[in-house]
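I'd like to ask some things about the structure below.
One protein chain is absent from this view; the other protein chains keep their places.
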Amino acid sequence: MDNDRSRVDSRRQFLKRGAVAALATGFLSKRSLMVTGQGQQTPGSPQQIKLPPLNAPTERQRKEPPVSLPPEKRIGYAAVGIGHLALEEVIPAFGASNKAKLVALVSGSPDKARQVAMQHGVKPANIYNYQNYDRLADNPEVQAVYIALPNSMHAEYTIRAARAGKHILCEKPMATSVGDCEKMIEAGERAKKWLMIAYRIQYQPHNRLARDYVRKKQFGEVKYIEAINGQRQGDPTQWRLDRARAGGGSLVDLGIYCLNTTRFLLGEEPIEVSASIYSPPNDPRFRSVEDLVSFELRFPSGVLSSNASSYDAHDAKRYRIYATEGWFGLEPAFPYNGIEMQTARADGNIERVEHPRLDSTNQFAVELDHLAECIIQNRRPFTPGEEGLQDQRLMEAIYESARTHRAIRLEPTSKLDAFRGAEPASE
Amino acid sequence: MDNDRSRVDSRRQFLKRGAVAALATGFLSKRSLMVTGQGQQTPGSPQQIKLPPLNAPTERQRKEPPVSLPPEKRIGYAAVGIGHLALEEVIPAFGASNKAKLVALVSGSPDKARQVAMQHGVKPANIYNYQNYDRLADNPEVQAVYIALPNSMHAEYTIRAARAGKHILCEKPMATSVGDCEKMIEAGERAKKWLMIAYRIQYQPHNRLARDYVRKKQFGEVKYIEAINGQRQGDPTQWRLDRARAGGGSLVDLGIYCLNTTRFLLGEEPIEVSASIYSPPNDPRFRSVEDLVSFELRFPSGVLSSNASSYDAHDAKRYRIYATEGWFGLEPAFPYNGIEMQTARADGNIERVEHPRLDSTNQFAVELDHLAECIIQNRRPFTPGEEGLQDQRLMEAIYESARTHRAIRLEPTSKLDAFRGAEPASE
Amino acid sequence: MDNDRSRVDSRRQFLKRGAVAALATGFLSKRSLMVTGQGQQTPGSPQQIKLPPLNAPTERQRKEPPVSLPPEKRIGYAAVGIGHLALEEVIPAFGASNKAKLVALVSGSPDKARQVAMQHGVKPANIYNYQNYDRLADNPEVQAVYIALPNSMHAEYTIRAARAGKHILCEKPMATSVGDCEKMIEAGERAKKWLMIAYRIQYQPHNRLARDYVRKKQFGEVKYIEAINGQRQGDPTQWRLDRARAGGGSLVDLGIYCLNTTRFLLGEEPIEVSASIYSPPNDPRFRSVEDLVSFELRFPSGVLSSNASSYDAHDAKRYRIYATEGWFGLEPAFPYNGIEMQTARADGNIERVEHPRLDSTNQFAVELDHLAECIIQNRRPFTPGEEGLQDQRLMEAIYESARTHRAIRLEPTSKLDAFRGAEPASE
Partner (left out) sequence: MDNDRSRVDSRRQFLKRGAVAALATGFLSKRSLMVTGQGQQTPGSPQQIKLPPLNAPTERQRKEPPVSLPPEKRIGYAAVGIGHLALEEVIPAFGASNKAKLVALVSGSPDKARQVAMQHGVKPANIYNYQNYDRLADNPEVQAVYIALPNSMHAEYTIRAARAGKHILCEKPMATSVGDCEKMIEAGERAKKWLMIAYRIQYQPHNRLARDYVRKKQFGEVKYIEAINGQRQGDPTQWRLDRARAGGGSLVDLGIYCLNTTRFLLGEEPIEVSASIYSPPNDPRFRSVEDLVSFELRFPSGVLSSNASSYDAHDAKRYRIYATEGWFGLEPAFPYNGIEMQTARADGNIERVEHPRLDSTNQFAVELDHLAECIIQNRRPFTPGEEGLQDQRLMEAIYESARTHRAIRLEPTSKLDAFRGAEPASE
């Protein structure tokens, strides 16, 4: 709440009579006395609004309110595809974004598109379909597209967006073949537009903290990682269960989280994969795509990781990192919200099992804002097309191992974070 | 993701060859075959967009995407006071609202107001100060105000808003005296404008589920409730630590959550209160307001509840309801996000301790939307001024008991939910 | 497992070729090289058997195996009363004791006593009844009695045991009146026998760790404590529901845990109590004793504590201590096994909620062993009769407050742990 009218006087009085005592007792942190310099302000550019902290320094520290770009300076996006993900997650996320705005829709369902446009303030003129999609080139309000289409359509709509002069935020999996991934990267480069793969986990605070723990050896050396991503599919007619549109089954949709996150955590690239697959016979959901995939990765440092994905197991999205001096992990690790961390280490005769709580963010808004920042600052996204291509290569090796019942060796990559761009702004 | 282009064909094929099998195996729920009737659509009014469910019926069910009012039809709010709460919670919540929008600001700090207006797309002409506040009467874009000022200012700014013809969403505590509360209610009635007190907990899903468990005797008869709300204050100069501006200490700011939520859970009103207070001597934070308040409530049904608030205890916000056949509660119960539920009951030789996970909402957006709905539908808010007045009466009895070291009897109220309006739309 | 035959050689070899490397890498702790001196051994007295630690120093440290007294040197106990507690907890606990043994039984049911004696190796000659109880005086095998009788019988059987020259371990509550408590203390003093009240919580590792956290201000200054002990009684004919035999209802049986443990944690004695009682009308269980008791204690340091006991609430046994820099507590806190600890404190932008795991003990065996040690070393027990008397005084004040609806002031006690004896041997 605000105390604009009365704070200044009270503060002045206090500083006369009580500040020394307060500082001495520690209730007043240095920061609360800080003068918030608004002198350096560039006219028209948004500034951090500083407020004195209210809580004692022994309380959990909260971030300051985010700086938002004025609406007219935010990056305009077209949402390409308005199915479940777009309607339930991506479009609502614009309300939590500070640097992006929804300005156009692309859909094959004109009625649905009109409804969505009306509810979200998109001009009727900015509704496109898959035929006139390339006319985005003529719409300067649209600077970027968010592609949330069936996997087999990612390549085409990414390449057409690049040709239309738009930056691209493309859902995972990037595409359905290594060849398509390579063409998408090439299209972005040719158009000098950024291509970012929507690996939201790499931008999520709990997952980023887990990565820090790995990299700083907070719990010693990592030895073993286990990860799983399962959810039970219903409707056998959905595109995810059709190989032609999905490119694969649970691996490309769910297992990719285990694969991509393990690579993100370690920064290393696997040198060996082995895998097994099981799909229940005579199940209408598994006519063309696989159900259960279990795959193991061996990393140059000696870390082994066991991963699983399933389209027939009850919702389960977690991982844990076992290290020499403790373990840590997330459960759930991959949902859109509600992610939680767990850690353990010994302390004398006590085993300290901990649930560190930290603030989360809207995962889709953070992605929208990251690409917006990259566009504004002309920086390579943290998860560019190369990151998606590497997962595609590895998924193909996983399928091969399952087919041949033997381990597949992979070319070593010596550099850490070999396929990633610049780190996102500190969250 | 979207499969606009390809779903129809695939679905048709499937229905020929596989639907019977799929239904038989249970993977296809009845709902997934439902025809989503868009025929009844009033032109121009937003409709629920229906999508076929993807997951098996054994998975957790998710709500459909919310229906948003078109921006031009949303209720316009002025934020009155732009301190911590407004900047960190209320203003960002407009991005998650479906029926409200931020259109004006009221502040005594013109520089800060300009920054906030710029970042959130508020027109410069819609910035007001405490002197010209009454001119809101002339601004039809503003239909409601959200009052987030020091407690002692709630009455004045509520009454002036009512006079200016605006609906009011006022932060808790409603005011600093029973007399002020009564004047605020009268002002609203006279102006025929709704006055809602921002008891966000009464709109929050976990808390509402706990209430359902109480009312439906899901764990038997309630016997005892314990509740606490503590956080450790720092800066001794903040208005919350100044009786003139705050009206009281931890009780009116934090203990009110325990009080209000217990009343909400039971629907009953207390018939006896007893209380104890302790404030550490020589602490610059507790010159004019109290630190620790412990208070007990006796309800007509025989339920006893023990509650505590403190401005010097580490962050703790929880309650638990002990009933004849189990216990249930929330921890944390009152923060802006991250609320979690716990329950326990016996099952043969097993004690089932459970952490039921359910989706939460943006608590401030839900309040903004509830008042917006009440305005649109001309309904009395669920937490009207009378609800705030009752808490004020009870807090005065609590202070009296602490002063006199004896229990204070209160007039019985026979009706359940005696001071509440119509239930909010099912969350 | 044992490697008697082969360890010595291997160790010798290792010390030649590898010890330096092992110490350098930290895998070999200094303790593992320690020579375990068995030279100082008094012939016939049991010694700690030392084994080299196997795990890395980063793993949780375990205690060495306990030293047991040879059976013929253990203190012989008579179990007085063989109902639920004796059969389910006390008698089995002798198997986990290192210094005590069961040598006699006292019961009014000769058939049951014969069964128990047979199953637990008690000589038929050592079975007593309530009439010939005083003949224990003639049985030198019996050095102590464990009194597990209805509360109203505690005083008589304690006094008769003291007169028979036996040390006494008496269940809580000590008796049903202050007068009886005083007579019991006097009887012990006159006979120069130790009287210990079976406050098992004061010997239990998790509870003792919580006390250390309080005393060492591990989470800052304590502000507020909440505690509850409830369980739902069935059979209305049991002695616990008969005032004549029990002396009171849920307070004396369950609430005493909250009361005694809070006093133990703080070391202080309350200066004010206030209380409320509710018993459901027309319930056959509550004809003579109370159901729900809620009571608050005020301590000289300013700490307030809210406590509750109920005979009609589902099993709930927990407490939590709210302090300036964190909170900590046990849930469950009071059962015979399965006690767990929870703590929380802030660390930057993380709230660290922790579940520290530590080894527990058989709570009854530890009590049996503590009195045995006191007998052997001629020391005053940690929880002597005076500790039980103080709880009785406070429970009488609690009942008075509930009757009069006002707070009851109590004489201040300046000394910490005013009623306790020497600390038990480090567990």
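Assorted remarks:
Order of writing sets the chain letters: A, B and C. Residues in each chain are counted from 1.
Keep this in mind: a contact is a pair of C-beta atoms (placed from the backbone, for glycine too) under 8 Å apart; a residue touches a chain by one contact, two chains touch by 3 or more.
On a predicted model such as this, the values are computed, not experimentally measured, just so you know.
Across the entire complex, the residue among A:Ile127, A:Val145, A:Met184 or A:Ile228 in touch with the chain not shown is A:Ile228. For the chain left out of this panel, the touching residue among A:Gln61, A:Ser276 or A:Asn349 is A:Ser276. Of the listed residues B:Asp111, B:Glu189, B:Glu354 or B:Glu423, the one in contact with the hidden chain in the full complex is B:Glu354. Listed residues C:Ala96, C:Ala137, C:Val178 or C:Ile376: the one in touch with the omitted chain is C:Ala96. Annotation: of C:Lys193, C:Arg232 or C:Arg420, C:Arg232 touches the absent chain (contact as defined above). Think of the hidden chain as still there; on chain C it touches residues 1-7, 10-11, 14-15, 18, 21-22, 25, 27-29, 32, 38, 44, 46-47, 49, 51-60, 62, 65-71, 80-88, 91-92, 94-97, 107-109, 111-112, 115-116, 118-121, 130, 148-150, 153, 171, 231-240, 242, 245, 283-285, 314-315, 337-338, 357, 359. Across the interface with the omitted chain, chain A contributes residues 219-220, 223-224, 226, 228, 230, 232, 272, 274, 276, 278, 280, 291-292, 294, 296, 298, 302-304, 306, 308, 310, 312-316, 322-327, 344-346, 351, 405-407. Listed by residue number, the positions of chain B touching the unshown chain are 56, 58-63, 220, 324-325, 345-359.
Note that only the chains that are shown with their structure count from here on.
Of all residue numbers used where chain A meets chain C, over half belong to both copies. The two sides are thus made of the same residues.
One finds 30 Å separating the Cα centroids of chain A and chain B. Per-chain CA centroids place chain B at a distance of 44 Å from chain C.
Inter-chain centre distance (chain A to chain C, centres taken as mean C-alpha positions): 52 Å.
Among the residues of chain C, those in touch with two or more other chains are 220, 324-325, 345-346, 351.
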